[in-house]
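One structure coming up, written as structure tokens, with questions to follow.
Removed: one protein chain of the complex. Kept in place: all other protein chains.
The first chain written gets the first letter, and so on, giving A, B and C; residue counts start at 1 in each chain.
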């Protein structure tokens, strides 16, 4: 079972124009930097990107936006990005906004073989428009559908060559559920280790979900708002 | 925030007749032995027990069955227990059988605020009787409802005084999702440690889900089928 | 004198109870963390996957893998736990968080709240706000009583796109503490030096006023 690829360019080489991608991360925390850069280089376009945020103007998904590689974003919060706002207001970019928890659960559901589920979030708001409403235990809920992707592109801390992954601090966020929901899941990691080096009790995402893995390089790990006590 | 109780007797003291309990474990692996024994001593009756299995005649939930403390079982597999079979066939015991994955997901959903969801499992079988059927992506699914409990009683390996839990090997099984779905969750652990001793990256069940915790004692950890190479 | 933002946060901190798990939104709500009473055990949840937010890091010690939902660098406390976004919202949606404090553009006397979108002006997305207001047991809104143009944010009906309906339990503004009851807004406390008449004049909805309205104690 050879899941290890050389680098990001090899990992994403077969991603085609107009495919649907999930990209892990929250803000700029835990984003798959190497693969995003490789997608910029590969100039794949017409992409539908499922990602909680859209990066900033000159980093993360902002890089793909700037080159007009993204046709549609499915996200929960897209502030912090002027080019994004411009493309959305001008109609160049299609945007579907989801409540963050609904987005996370739709992704998990996609990976877990659950095509639809009811949640209370968004009832009575524009998020509920066109969706089935049903009352459970006296409270109205709306029916949400699962999300899947042609490729899920995620970032982990440690990974072994069988694809088992461990995340670090809040850099987990959407990476773990997205890792379950890709037809092909690509994981880039800070540290790639041999099979058997990770504690099997402490795997966040078991290797069955991961098809390709590589050791990333030159992580910038940019901080969006550096806030200190002083 | 004082979650630590002295022992099982104290942890379960306010469980009332006719309440609904979830009990973790798969077979006899990872069952909350101390609390089950305390329930036998307390003679609480009329219980609805949600548990993947029903123990064996003289261990685990079999002990509660023998004393007729259980009114209804919600399970997926109840072999290995003659007294169970007798009570079920004679009508003394009500039994609801669920596909194992549906059972696990109904429990997670109960803890996760998802009142209902669609799954393919059970379509076309007696499990689907009376349930809504809907086709997604060309495949029929049935609507399943979430499960909750008055008390979830689970067993973990290590736990800290804030209720953060880590499980060991396959003794996790239903303990983790059940820990999310109890109005009150009681955790008994092999090893109770101080706050700060567990790695925050490696918590299986965060403390927010756990209301009571204690260090268990005299674990028998009976093996159902000891199978060796020789 | 209307309360400052930190005073609003201070007043909200009085709502905390020992053992509470709390989610604090961006802005004034975040300041509540500074006023948790000494010796009270309150655990702060960050919806991006952290239970047990600590203080901001010391200079030079910020870790890019460790941020809060406002994307600020933070630290974690002993007894913390990290988890993915789906478990984080399972926690929220499942009712395991005792208290949510968030800001608002508008709040109606039915408990509806608008907080995420100003059509044509600001469309950043709802983030986790819709999940939080749909599921938290107890939701307190921290806000100024009127907006920059002097218009009341407390109304009979929200005009901006909704974040959630029938969910806000209490409002702590710079002028007053108001409970959202089935009968509508009920005035509970007034800011030091602010009169009941001032509050009535600045609220765009009927106020239930029973007996003497005490001044807030800070």
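Keep in mind that, in the parts below, a residue touches a chain if its C-beta (ideal position, glycine included) is under 8 Å from a C-beta of that chain, and two chains touch if they have at least 3 such contacts.
Not measured: the values here are computed from a predicted model.
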item	value
Visible chains that the absent chain touches, using the contact criterion stated earlier	A, B
Residue among B:5, B:64 or B:78 touching the omitted chain	B:78
Contact residue for the chain not shown (choose from A:31, A:180 or A:213)	A:180
Options B:34, B:152 or B:173, residue touching the unrepresented chain	B:173
Hidden-chain contact residue, picked from the options B:48, B:102 or B:164	B:102
Residue numbers in chain A that touch the chain omitted from display	1, 108, 110-114, 160-162, 164, 180, 195-196, 200-201, 203, 206-209
On chain B, residues whose C-beta touches the chain left out of the figure	26-30, 52, 75-80, 85, 88, 97, 99-105, 107-108, 119-127, 157, 167-177, 204, 221-230
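In this section, only the chains that are shown with their structure count from here on.
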item	value
Most widely separated chain from chain A, with each centre as the mean of CA atoms	B
Which two chains share the largest set of C-beta contact pairs	A-C
Interchain centroid distance [CA atoms averaged], chain A/chain B, Å	33
Chain centre separation (chain B, chain C; CA means) in Å	36
Chain A-chain C separation of Cα centroids, rounded to whole Å	28
Chain B residues counted as touching two or more neighbouring chains	112-114, 200-201
Where chain C touches two or more other chains, by residue	76, 82-83, 89-90, 92-93, 135
